[in-house]
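Provided herewith is a single structure, encoded as structure tokens, for subsequent inquiry.
Every protein chain except one is present and positioned as in the full complex.
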Amino acid sequence: MNPGDIAWLLVSAALVLLMTPGLALFYGGMVRIRHVLNMLMMNLVAIPIVTILWVIGTYSLMFDEAGNPLLGGLGAAGLAGLGTTALVGSALNLMFAIITVALISGAVADRMKFTAWVAFAAAWSLIVYPLVGRSLFYGGGVLRELGAQDFAGGLVVHVSAGVSAIALVLVLGPRRSHRKEPIRPHSLPLTMIGAALLWFGWFGFNAGSAGAAGETAVTAFMATQVAAAAGMAGWLALEWRLTGSPTLLGAVSGVVAGLVAVTPAAGYISPVSAMAVGALGGLAAYGAVRMKHRFPFDDALDVVGIHLVGGVVGSLLVAVFANSSFGGSADGLLAGSAGLVWPQVASTAIVAAGAFAMTWVIAKALDSLIGLRVSDREELEGLDLSQHEESAYSPE
Amino acid sequence: MNPGDIAWLLVSAALVLLMTPGLALFYGGMVRIRHVLNMLMMNLVAIPIVTILWVIGTYSLMFDEAGNPLLGGLGAAGLAGLGTTALVGSALNLMFAIITVALISGAVADRMKFTAWVAFAAAWSLIVYPLVGRSLFYGGGVLRELGAQDFAGGLVVHVSAGVSAIALVLVLGPRRSHRKEPIRPHSLPLTMIGAALLWFGWFGFNAGSAGAAGETAVTAFMATQVAAAAGMAGWLALEWRLTGSPTLLGAVSGVVAGLVAVTPAAGYISPVSAMAVGALGGLAAYGAVRMKHRFPFDDALDVVGIHLVGGVVGSLLVAVFANSSFGGSADGLLAGSAGLVWPQVASTAIVAAGAFAMTWVIAKALDSLIGLRVSDREELEGLDLSQHEESAYSPE
Amino acid sequence: MNPGDIAWLLVSAALVLLMTPGLALFYGGMVRIRHVLNMLMMNLVAIPIVTILWVIGTYSLMFDEAGNPLLGGLGAAGLAGLGTTALVGSALNLMFAIITVALISGAVADRMKFTAWVAFAAAWSLIVYPLVGRSLFYGGGVLRELGAQDFAGGLVVHVSAGVSAIALVLVLGPRRSHRKEPIRPHSLPLTMIGAALLWFGWFGFNAGSAGAAGETAVTAFMATQVAAAAGMAGWLALEWRLTGSPTLLGAVSGVVAGLVAVTPAAGYISPVSAMAVGALGGLAAYGAVRMKHRFPFDDALDVVGIHLVGGVVGSLLVAVFANSSFGGSADGLLAGSAGLVWPQVASTAIVAAGAFAMTWVIAKALDSLIGLRVSDREELEGLDLSQHEESAYSPE
Amino acid sequence: MKLIVAFLKPFKLDDVKDRLQRLGVTGMSVSEVRGFGRQAGHTEVYRGAEYTVDFVPKIRIEVIASDEITPAIVRAITEAGHTGEIGDGKIIVMPVDEVVRIRTGERGEDAL
Amino acid sequence: MKLIVAFLKPFKLDDVKDRLQRLGVTGMSVSEVRGFGRQAGHTEVYRGAEYTVDFVPKIRIEVIASDEITPAIVRAITEAGHTGEIGDGKIIVMPVDEVVRIRTGERGEDAL
Partner (left out) sequence: MKLIVAFLKPFKLDDVKDRLQRLGVTGMSVSEVRGFGRQAGHTEVYRGAEYTVDFVPKIRIEVIASDEITPAIVRAITEAGHTGEIGDGKIIVMPVDEVVRIRTGERGEDAL
């Protein structure tokens, strides 16, 4: 591998790692002051859990040549025997695995036992992630064989995290104060800092998924920027029209929605298509978040509205906008081919159903084994004190 | 283009994108608590506005081969037909266009209608930026033909944003509380976070302007670091002497002043010259900020003192310190040539006069069309509630 | 030098620069509200001090070919005559020199005169750093001749900063409120932001120390990630067991401890060894911090417990885990060779003793010349007002 | 005229406010205090060191009221602020000489 | 001796302070409160959901004063704190038994 490609992949891996604390801050700003540290900790602790399991076995389960199309063998356990190309790829993929688990934490804010989260994160990242990941990121993966295209993880990361969030909160139940009292973000500047790091890191996420510093990386980079911008524009436009006010929380949420939507398509589309994908992602996510009160679960920080909806929209739009003259090998409807429609629809449905079912089983099992929820008193007192015995801010 | 150069330009583009949220935080920490989100939003919203216009047409107006020396044609509208080299350059240049608009927002803090800002940002970025930019960044641009040297945008970015800030606040008028009550920064740690991201991003801004990962990039990188450091040293030394206290706000302001000053020169000068440029930038900016009460306009967060003054100082110092043995093709006074004096003086004057005039016309037009200012009551209540219906912090 | 390597080293230098404001925020969140800006300023001001001295002479003292094994000549003063390879190396090494000084500031929080800190930082960075640095980072350095291995500065950066912290606080004395009143961190989210930037930057620190974007960089990158994760896991596991609560401050402290421990070894070890090194670093640092009350000095923010202990552990573990099949040229005990034991033990002891002695002399000299400490009243009132005449937060 | 001051558990504020509104109380002022009392503070842990935080966050409400309605207000706060656990807080009633509404200059009960 | 407590619109603090200083008042203490009253709170929007924030930020000032000057102080606050719009706030005057200056131990009016 040439130094330019190595440099780009190392940078990308560092950028994607940064997204997880970025996400922690993004979420952390949105919760109330007595639950802040717990939110930061759920994200932070995903890093050692996923990293250690990755070295021990997840990488091997996901990418080992031996094994079957569903799961790899344990030949690469301990990351043994990886050459430079494989090792740098493993580093980048590790960072994807981390943030996928971390994304789910936004849904369970303010009420989940920290021990239960640790156990959940470990189980999810060892079982659900490699199964979904191998199906799309590994050469002979089953959904890839179906013809599904998922450039940087719209399905593997966002759809799987989004449906898993539903499954988990269905078992966990809603926050005590859900729909009873207003729950305002304690610090939007903190959320803004997180959003900045997410956006910055997403360039590594998408353009790093090209696997080299070449044409596809540049295509993906530009698509990422344009879709993020269009996502913000889409969300703000609709919000402004419907509520009369363009909000900061809306702006950064729209950015994330645009980024999610372009993730599966980034390396395959023109800048103009990226604008459409991002805008549709932002609009759809705003619509979903606005209608969330109709759904019978409490997804505290809108993992579903933004990541599941954005991911589904993006995955389906691959079948519309993919254009092999910009990258990739398949064409979508606008390039005159309907060949992607079925693979994209089917793979989205399969990932959603599969991740939902597995997560529900894990959540149920953990709930009966150790209990997922803190007591009412702990929830009232705040998870920072009850789970971590510390306070986010001290005014003295 | 080789992978190493692509990697470096992609990284640089990501770094420069990060500067805009960095600037938002830098400015956001300086305003009072009830105007924070509006400040963040003015910066954030510059991103979709400039990005979408860029794809549609600004890029083409600025860089299209067709067209005339002042404005390009629309051949590259939609970024159509760009090869990898052009596309990665377009991505990097887009990020410059974004932050230039965002810089202006600091001057208008706490009193501008958000709708008016949106309209202003769109008009400015579609009219003023490509005209100034083409004159210096495009091969056959008129000021470039004159022999002017602007390595990374001292004129295109900082001088043009700085004079535009004056024009805009002259039309907008001062904050109600200007010179009546003390206006203290609500969170200097937030400003510090912004400064950190700005400094970090500026390596992409300057060393990325080399266009490749080679000798000039390294020269520019070192000059950037040294000038930022010297800018802080210069500001702090003078401030310490005159007020008795070296402040954090002074330190980070000095950093930005040093960075601004070195921007037009970064790829042309030795590390020792960079020290002089940075220090002079810091000293001049501190002097300007200290004397700002003499000027009949309210530039709230010192866009003029720092970006205009720093940019002018830096652009003129190119004529002193440029040395073709470090990079570039022209020599300054210290290298024995007076050939740069006239081009630098003239181009600085032309950019300043041109951007001022165009911005004043845009501001006047918008003021009569939609009104630039919020009502007194909205200003008193805070722009966060009145423009965005949300609050930065919630103490519960 | 090829563009890929240049790109990687420029990125690494930018990443390591970012670590210093990152450290400022990490430390800044931990102090009380009236000392925040002083903590940020001690870190910030290290940048111009070290940078300016570096250009003038420190670089030359450390790396000039002329001179003797202890100190270089002044042939490279002003960074004169450096080619591209040397200049980019100089940029990266400059960033290391900056953060090393900044690290010490954590120990002296809340009580040191700002003038004294400025003088101390200058003296330390001009005298102690190049002596220690040349011994290990320069081709013919004395400890390198001994066979000592210090991949990215476990000794040069962490051990030297850690022992210097002890020397300095012994002369400075404890905070007035030390062991009298609880001193709680004023903002753990701020500390978290700092930790995120530190972790991100550390990829440049370690993988950039490979000097090129090749195999060793990839090895070091993966080791860095795994050790950081294992450091967090180690600290949290022990803390959870002993106090009943896994804390955020513990999590980020464990990350830093793991990163410190892997620094001297990063380019020489397998991912599995990195897991051991990180975990041992985290465990040892937690143990040290927990026992700090037994020691008769007030190291306010645990520079000793984390950087000295982590650095010593890491340097000694090189002799255990180094494996030339992963990088470097020497093997440790597990690879069947005891040859590193003596060089690692001896060099650790020499660096610790030497840096301690020199720092103690500098501290004593400055204390009698200008006095190190603020008055009791200034300490009570807070260093932000007394040293900088500004306040971190304004609630209006 | 009386000034009724109460120290409450923070999460009881909404209940108390609702009850007072139902009683016809049209105004009150609320601030945060740190309470010290029988209710134990909590422990916090930072890098393994434990700190006892003596003070417990409480809400302080102030209600100006006519003499007649004061007993009803005290009763309402006692009921709505009650959890039965240590730390529920206190109510004090204090005499007031005069009340003025700044907007109109009205005095006494008219000012409420 | 009286304690005068007033709830004010935050931006009126400077005017009130200036007027009291001109009256010869040498001290006061100020804190932030959240006021509930006739003045409506505002709406906030987060991700499209609207929240009504009932409480309005107010400033609470306390002035200890001799009986003689108290009416003048009340008048000064009424005037300087006045905008004429709903939410201008209230002033209450309360009896004080004793005042002590901690620095000197002086009592009564000497303590002011």
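We call the chains A, B, C, D and E, going by the order they appear; numbering starts again at 1 in every chain.
Operating definition for what follows: contacts are C-beta pairs under 8 Å (C-beta built on N, C-alpha and C of every residue); 3 or more make two chains touch, one makes a residue touch a chain.
The structure presented is a predicted model; accordingly, all values stated were derived computationally and were not measured.
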item	value
Partner chains on view for the chain not depicted	B, C, D, E
Contacting the left-out chain in the complete assembly, out of D:19, D:42 or D:60	D:60
Touch criterion as defined above, residue of E:8, E:74 or E:94 at the omitted chain	E:94
For subunit D, the residues touching the chain missing from this view	2, 5-8, 31-38, 54-55, 58, 60, 74, 77-78, 81-95
Touching residues on subunit C - with respect to the absent chain	181, 380, 385, 388-391
Hidden partner interface residues of subunit B, rising order	182, 184-185, 239, 242-243, 245, 247, 249-250, 253, 286, 289-290, 293, 302, 305
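FYI, only the chains that are shown with their structure count from here on.
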item	value
Chain-contact steps, minimal, separating subunit E from subunit B	1
Chain labels contacting subunit D and also subunit E	A
For subunit B placed onto subunit C, the superposition rotation in degrees, Cα atoms, nearest 5	120
Between subunit D and subunit B, distance of the C-alpha-averaged centres to the nearest whole Å	51
Euclidean distance of C-alpha centroids - subunit A vs subunit C, Å	34
Numbers and ranges of subunit D residues touching at least 2 other chains	44-46, 53
In subunit A, residues with contacts to at least two other chains	2-5, 7-8, 11, 184-185, 187, 193, 213, 243, 245, 247, 249, 388-391
